[in-house]
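Only a single protein chain was left out; the remaining protein chains are all shown in position.
Letters are used for the chains, namely A and B, taken in the order the chains are written, and counting of residues starts over at 1 for each.
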Amino acid sequence: MKILSGDPPRSRVLSILLVAIIAALAVAPFVFPGAKAMNVATKICIFAALVASYDLLLGYTGSVSFAHTMFYGIGSYSVAIALYSMGPSWAAVAVGVVTGLPLAMLLALAIGLFSLRVEAIFFAMITLAVASAFLVLASQLSWLTGGEDGRSFQLPELLRPGTVLIPKDWFGFAVNGRVLTYYLIFIACAAMILALLRVVNSPFGRVLQAIRENRFRAEALGFRTVFHLTYANCLAALVAASAGMLNALWLRYAGPDTSLSFAIMLDILLMVVIGGMGTIYGAIVGATIFILAQNYLQALMGAASNAAAEAGLPLLPGLLHPDRWLLWLGLLFIASVYFFPTGVVGRLRNPKRETI
Amino acid sequence: MTDLAASEALPQPKRDLLPVLLPVILALAMLPLIGSGSSWVTLTVASLAMGMMIFIMASGLTLVFGLMDVLNFGHGAFIAVGAYVATLVLLPLAPYVQADSLWLNLAVLAPAALAAMAVSGALGLVVERVLILPVYGQHLKQILMTTGGLIVAEQALYALWGPQIIPLPLPTSLRGSFIIGEVAIAKYRLLAMLVGLVVFCGIQLVLNRTKIGLLIRAGVENREMVEALGYRIRRLFLGVFMVGSGLAGLGGVMWALYREQVHASMGNDLTVLVFIVVIIGGLGSIGGCFIGALLVAMVANYGGFLVPKLALVSNILLMVAILMWRPRGLYAVTSR
Partner (left out) sequence: MTDLLTLAGVHTHIGRYHILHGVDFVVPEGQTTMLLGRNGAGKTSTLRTIMGLWQASAGQITLDGQRIETSATPDIARLGVGYVPESMAVFSDLTVKENLVLAARDGPLDEARLEWIFGFFPALRRFWLSRAGALSGGQKQMLSIARAIVEPRKLLLIDEPTKGLAPAIVVALIECFAEIKRRGATILLVEQNFHAAQAIGDSVLVMDNGRIVHRGEMAALAGDVALQERLLGLSLETHQ
């Protein structure tokens, strides 16, 4: 129980669900070895961590930020640029990490401090504007970032798919660099999520929740909310940047569409709300649901859309078209905010209707 | 009340005119940087026209926020919907659009604009009742719900019209420019400025000379007291929200004609600009919104000319600079 920092799932169904998810992810390279399945599994790991870091901000301090993908992008790009310019070596990875993390933290610091000067209401709008500008900047500084095309690079030898570590005839499973990369990502993300669990269950985390409930009261009680909010911002930024670095290592690529686009920000929002705000576990559940849907539901929608078209129904083919899956997720999102503000996790923990 | 009319006025506090001077100062400062006088005039006219269009789009948002304390992140949806509705009117009536007669063109543009405003306003009704009323007073949920609304709206537009860009040609009589000496002034830009000014004056008239305007101005300052005076101001909210959405629709039409294209993502793209304008101007202030829109348009146009790659970033810098000077925006109105 200590590893979960005293914050267990508190629901049998949820525990089973989480165990199933984590177990599936742990053995993915052996049980689901195809390229697509591996991509899905990796994406779930990375987004679980990314969304958990966002939950720290949204669910625990109550601040809506649209700039979270910026930190994700900084992590991705710093590793990508380093490996691109310095060639595939662990030294380059180290350089990427050492430049990316402090940069993300500094940016989080700047945003946090600037937001103190303006009304809290402005915060969400300002983060939206800043994130948009950052996206444009990344596209424009193509000498550094590769512009719209992004940066491709090679991994250090140990992590490359071609590197065979344990040949296929050993128990019938091949362990190559790709599998190694996967486990690197899996363990790193798990560690970060556990660390976040520890943070939110510490006295610091409880102060964050107090600030979320009533900032003035927290100040009156003597807590320096400035410090707490800034610290939370920086922590979330660090985890997000780390997730970005892992993403770049998996894709061997960093570009505006995979790390900075507004669509990713919306995906994060959807995952955290559907999964459950303020729970950390919600990030895991939300990421799993969302990414599985994104990859496998679209095929279903495609079939339904074709069927509707053949049946000659109006409108329906367009609405059910697989490209429109975000429409339905968006409706689910709205329904979640209103009917299930505590998300899947909250509902599983407390089946009675909650009034928030 | 003749003796009242002749009453003395208190020495008025120094009228806060500094923000009004900002666009003027900026425009003049750009002249030496741009160099050519005719280019400067073109850019300035472009700024004024663009500023008016952005003002029309943003005015609804700032009033809604100031009066109702509602953060509508889905405002861009009204802009896009307005543009699409206009295509429903203008594309079938292409012969009238292509005719080289100002009156025929306007005869077609006016219904297009009105239809756009009506549909956007109706959509505003739906949004207010379905997305905003249930979470009234909870900012966090408002942001989330309205963001969700924006996603759904954009996807619905894709589903209904498809992902391709729909061209929307300018009516023939509004193409081209008036040439005055060395300077070319685009005809459509003049129309945009005119419409913007009419909207601005219209809003000011309603706010300052009608009882409803009185209620709105008082309500922006202190909603509780207005209720304590016996007015069911929440009913007024819905009306203001619908007008705000309608204006966004109008802005969408004008912007679509300006760019001569309509695309489902235009709501998203313009949302950021509109937010910047509303933040710069101060929530609830129409005057601030006007000046903010001018400044943003100027930065976009002058910036686009001088440092093309950094247009959006320049607007962020503008926003940061103004917030450093006045943390609540140029004219902070609400008592919150």
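A few remarks follow.
One rule holds in what follows: a residue touches a chain if its C-beta (ideal position, glycine included) is under 8 Å from a C-beta of that chain, and two chains touch if they have at least 3 such contacts.
All values reported here derive from a predicted model rather than from experimental measurement.
Within the whole complex, touches from the chain that is not shown fall on B. For the options B:Arg217, B:Arg259, B:Lys309 or B:Arg326, the residue in contact with the chain missing from this view is B:Arg217.
Residue B:Met225 is the one among B:Leu133, B:Met225, B:Val307 or B:Met324 that touches the chain missing from this view. Where subunit B meets the missing chain, the touching residues are 1, 3-4, 7-13, 211, 214-215, 217-218, 221-222, 224-233, 333.
One rule holds in what follows: only the chains that are shown with their structure count from here on.
Between subunit A and subunit B, the centres computed from C-alpha atoms are 35 Å apart. Interface of subunit A with subunit B (complex): residues 58, 62, 64, 114, 117-119, 121-122, 124-126, 128-130, 132-133, 136-137, 140, 262, 266, 269, 273, 315, 318-319, 321, 323-324, 326-327, 329-331, 333-334, 337-338, 341. For subunit B in complex with subunit A, the touching residues are 71, 73, 131, 134-135, 139-141, 143-145, 147-149, 151-152, 155-156, 158-160, 163, 268, 271-272, 275-276, 278-279, 283, 309-313, 315-316, 319-320, 323-324, 327-328.
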